[in-house]
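Before we start, here is the structure in question, set down as structure tokens.
One protein chain omitted, others in place.
Now for subunit A:
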Amino acid sequence: MGAASAERFIADGAKVLLTDVNVTPGRELAASLGANARFFELNVADGEAWTSAVAYAEKVFGPVTVLMNNAGIHGGGFIEEYDEADWSRSLAVNLHGPLLGMKAVVPVMRSAGGGSIVNISSLQGREADVGLISYVAAKFGLRGLGKSAAVELGRYGIRVNTVFPGLIITGLTRGQSEHYMGRIPFRRPESPTRSGAASDVAALAAFLASDRASNITGAEITIDGGKSVRFPTTIQDYSAELALFGPREEEL
């Protein structure tokens, strides 16, 4: 999702500092995107590293006016199997990271007269899921963080919006997609409604970052092809998933 967004922002005329904890793929990606892309190693849970990243961006490109908080990791778990290390890691990356990012860019955006922050939550930041407590809690937290930031930062001309993607085929979901979703043509294969691509989220982020969205702040936008609106459906709609993992339809 980050790669697709960097590509889209550059296509729309922006200069992009890509950050990641994984240095080699990050550098390679930045190199492939040309002169308007740079890479900086960043652990989003490290506030000092954020300050360095923002300073580096300012040095090579100028003041940061757009921040896309995209870094995310899955946090697993059931309540009864709560694992403190997993919980802490999920909250550090999925919730504390975006907060530290906003804290680092706000002074620069204020000096520049404004800016736009796009936080990437998840459908699991709006709706319950099972076996993902650390992830769901962090992504719900990001929703409240973004809404409060919009109210706090509006007076500085800084807009803050939250995006809630449904299933998008990305690095984070590749495991699922290969073992699970990739084997299930989305519900009804004849449908022109399709599954989501990283470029879909990129296009939305680019819109929210742009002046076309100059009055949009504190908004919460779901991007899932309408699937969350259509749930709950009947058990028959899950027959493909159940066939992979559980009882057959006729056993239910």
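Miscellaneous remarks
What we mean here is this: contacts are C-beta pairs under 8 Å (C-beta built on N, C-alpha and C of every residue); 3 or more make two chains touch, one makes a residue touch a chain; residues count from 1.
The working rule: contacts and distances are computed from a predicted model.
Taking the options "Carbohydrate ABC transporter membrane protein 2 (CUT1 family)", "Fe/B12 periplasmic-binding domain-containing protein", "NAD(P) transhydrogenase subunit beta" or "SDR family oxidoreductase" in turn, only "SDR family oxidoreductase" matches the UniProt protein name of the chain that is not displayed. The omitted chain makes contact with just one of the residues A:38, A:96 or A:159: A:159. The set of subunit A residues touching the chain not shown comprises 114, 147, 150-152, 154-159, 187-188, 191-194, 196-197, 200-201, 203-204, 207, 212-230.
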